[in-house]
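With one protein chain removed, the remaining protein chains of the complex are shown where they sit.
Note that the chains are named A and B in the order they appear, and that numbering of residues resets to 1 at the start of each chain.
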Amino acid sequence: MRTHRGTLVAATLVVVLAGCAAPVTKVDSGEQTVGDRLQVSLEGPWNQVRAPALAPAQVWTMEGLPLDRLLVYSGIKNEQLIHAEGPASLKNFAFRSTMQPDEIVAMFEGMLTRDGSSFKLVKLGPASFGGAKGFRFEFALTRRVDNVQLSGVGYGTVSNGELFALLYQAPRLAFFPRHQPRVEQMARSARIKT
Amino acid sequence: MRRRDFLACACCASLAPGLAAAQPAWEIPARFARPDAGSDEGGLWSMMDREEVRLRKSPFSLRDPKLQAYVQDIACRLAGEHCPDVRVHLVRTPLFNASMAPNGMMQVWSGLMLRADNEAQLAAVLGHEIGHYLARHSVERLRDAKSRSAFGMFIGMFGAVGAVGQVGLYAGMFAYSREHESQADSIGVLLMRKAGYDAAEAAKVWENLQLEIKARPDGDASRSPFFATHPPAAERQQALAELARASPGGAANEAQWREGVKPFLRDWLHEEVKRGQHEESLALLGRMIARSPALADYRWARGEVYRLRAKDGDLDSAVADYLAAIADGGEPPDTHRGLGMIHRARNQAAEARASFQRYLEAAPDAADFTMIKSYLEELRT
Partner (left out) sequence: MRLIALPLSSVLAVLVFFAPGAWGQSKNLAPGFTSLPKGASVVIMPTDIELFSISGGGVPEPKADWTEAASKYFKAALLAKRESLGVSTVELADKDADELAEINLLQGAVARAIAMHHFKDQRGLDLSLPTKEGKLDWSLGETVQPIKKLTGADYALFSWVRDSYASAERQAAMVGIAILTLGRAVPLGGMQVGYASLVDLNTGRVVWFNRLLRGSGDLREADKAAETVNALLEEFPVAK
């Protein structure tokens, strides 16, 4: 239902960005720390959006939330939810320290499909992340609310029982190819501070 | 537009068997003309037309021509003279649901097709929806909904793909009344029999669905989009059974149905497992395995659910199901991956290696090929 879907999306996103502090701030090039433990080296600035509804992830974007999103997770603890509390009817997804890469990916998949979107894993393989043994995955996501087809890439690792990860999603046409190289570079530069 | 009111009495559904037949026969109305653009129905109709265009273009639309033609044919035979007005759209959503908008747009969700054991069961649900359409219940609901807010959500229920979440949240507001439900049940059975289907299958559909709902930890029926709009009531099931007894005979066409959905079964099962509603899936798969004990795909799917739920004893149940799938033959490659994961978690290195090896051989194009290969290499050291 177009009008409600469109305004619902807009309204939801605005609600997502509530807060007195500036909702959008600039993340400059160079060394940046996410949370207090994940260090990344940026080539070019990003926009950080205050989005309590997407906590505990930090949310970055280049083109705006209706288009692309980078979710950065730093030091997620055992049994911690990877998303904000929602209505009781929606299933919750919590990280467990014993999770294997495929389970962590399944957890993210669950979170991304809570709204009826559909997720397809394209690739999953071992990769170094944060200076530790981790994994990298690629996915396709069809967003239910507006039918836009997104491509995604994610990196993750479990260090001392805590999850460090980043997930980037953007429309598969034009936008994902445009920003993917910088996301890959950011992921390669990531270091976990102990 | 002519209207036919079926059985003015609201208590007809509970009449003893045989009496339903004795009532004045309900006439299937003539085909509906497009309503005047200025009328409220006209507005709804036009909106539905635009939703339908979006649905056709949506990535969630299941566009397999053969399957679409198959289901369209069933709907057509049920609709009789109204066949030209019924347009079936298959949608990729792992939930039990079908709906029919006043403009003739019919949606059938893949979750429903997964759960139907045979053509007759699908026909029961489609016939029920056509019943609502023929008796013009939706227009009545629209008029009722005008006085409520969230009208857009009402549209969302017929509307294409935004519906999933909305249906859950708002469907209760727009549930069909008991009178509408029993009327649609009666018409549905009538249409089934005219099309040559065994009406006894109608009650079975509801039974099966109830089984799943009851398996839910909270037993909350309203979370099913279909049940939220079609409130289940014990009397309805009884009434359906009585209606069926009053006109016995007809076919179920189980073999044709299985053949028709075979190419999609594995995908739909995968989607069902991914829902993460373990208790419901176990109830559903248990039922399916009881009907077809030798079908590897069902065993694999249940194995996956047990493995993911991972409660006490679940991993053992998972292993049993995986092994049964392998014994049945034609098992999905994921069966070996699932087994391998469990062996690996239990430090059963040799078994894990063997399973992962089989997986990689069976699925060289698997998305997680490199991941499993790395596990394999780890296990070799």
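Definition applied: contacts are C-beta pairs under 8 Å (C-beta built on N, C-alpha and C of every residue); 3 or more make two chains touch, one makes a residue touch a chain.
Bear in mind that the values here come from a model prediction, so they are computed numbers and not experimental data.
Note that the undisplayed chain, when the full complex is considered, contacts A, B. Check B:D40, B:E235, B:D316 or B:E378 against the missing chain and you find that the one touching it is B:D40. Seen across the whole complex, the unshown chain contacts subunit B at 37-38, 40, 42-47, 50, 56-57, 145-152, 155. The chain not displayed touches subunit A at residues 2-3, 6-7, 9-10, 13-14, 17, 22-26, 45-47, 49, 61-67, 146-149, 171, 173-174, 178.
In this section, only the chains that are shown with their structure count from here on.
Subunit A meets subunit B in the complex at residues 1-5, 87, 89, 91, 100-102, 106, 109-110, 113, 115-116, 118, 121-126, 135, 142, 144-145, 147, 149. Chain contact summary for the complex, subunit B toward subunit A: residues 47, 50-51, 54, 57-60, 92-93, 152-153, 155-156, 159, 161-162, 164-165, 168-169, 223, 274, 276-277, 308, 341, 345, 367-371, 374.
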